[in-house]
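Of the protein chains in this complex, all but one are displayed in their positions.
This part shows chain A:
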Amino acid sequence: MKLKQGSFLWYLYLDKLYCLLSVRNVKVLVEYFHLLDVHHNNTLNDVLFYHFLHHVTNWKRRQIMIVFNMLDWNAMGEIGFDQFYMLVCILLAQQNHLEEQFIFRHSRPVFELLDLEGELRIGAENFHMYNFLFNIKKQELKELYHDFDVTGDRRLNYKEFKLFTIFTMDKYQERQKAEKENEKRERKRKRLCSKRKRSIRL
């Protein structure tokens, strides 16, 4: 998913540690929500929601309606600001490649969103349906159910899901560390090369 460059959401950003918006950004988002809330219900219906997401993302209609049904957790046919805020945080987490951090920091709300039927368990189909939201690849999903389904019922309860978020967070931090070390080595190598060249010229 890519946010449309130059759109209003494109200018917002999440706090990298807590994966939330600042108070100022929330205030601005409230004003934006009010501009779209043309019927003055403090909600957006499915039509307004579709056109909003269609304008700011490159998602297809099917994906947008999946997200709407997921967020419309009261089945009212409308979403309020709470859900809108959550959606914006998810979009920004994806845009800034903070998915692992976001799921780790907000594992409970994410679990409740994925648990469509309210059974306190998530099946692989639920995960697969929403993998475009959190960028979870098929191979990772297989590993997830293989490694973390402790109870063996082929579904994840909250504790198993939480273990998964901790594990992916650890992997993400190791990846970041490895990337930083690679960068340092690369810089050192370049400096050595340039020094050698200078000494050869002399």
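Convention: a contact is a pair of C-beta atoms (placed from the backbone, for glycine too) under 8 Å apart; a residue touches a chain by one contact, two chains touch by 3 or more; residues count from 1.
The criterion applied here is as follows: contacts and distances are computed from a predicted model.
A.B. asks: Given the options "IBH1-like N-terminal domain-containing protein", "Catsper channel auxiliary subunit zeta", "Oidioi.mRNA.OKI2018_I69.chr1.g3362.t1.cds" or "DNA polymerase delta subunit 3", say which is the protein name UniProt records for the missing chain.
C.D. replies: "Catsper channel auxiliary subunit zeta"
A.B. asks: For the chain that's not shown, point to the residue among A:Arg105, A:Arg121 or A:Arg155 touching it.
C.D. replies: Going through A:Arg105, A:Arg121 or A:Arg155 one by one, A:Arg105 is the residue touching the chain not shown.
A.B. asks: Which residue, A:Val28, A:Met65 or A:Leu163, contacts the hidden chain when the whole complex is considered?
C.D. replies: Here the residue in touch with the unshown chain is A:Val28.
A.B. asks: Just checking the interface: what residues of chain A touch the absent partner chain?
C.D. replies: So the residues of chain A touching the missing chain come out as 7-8, 11, 18, 20, 23-24, 26-28, 30-42, 47-48, 50-52, 54-55, 80-82, 85-86, 105-109.
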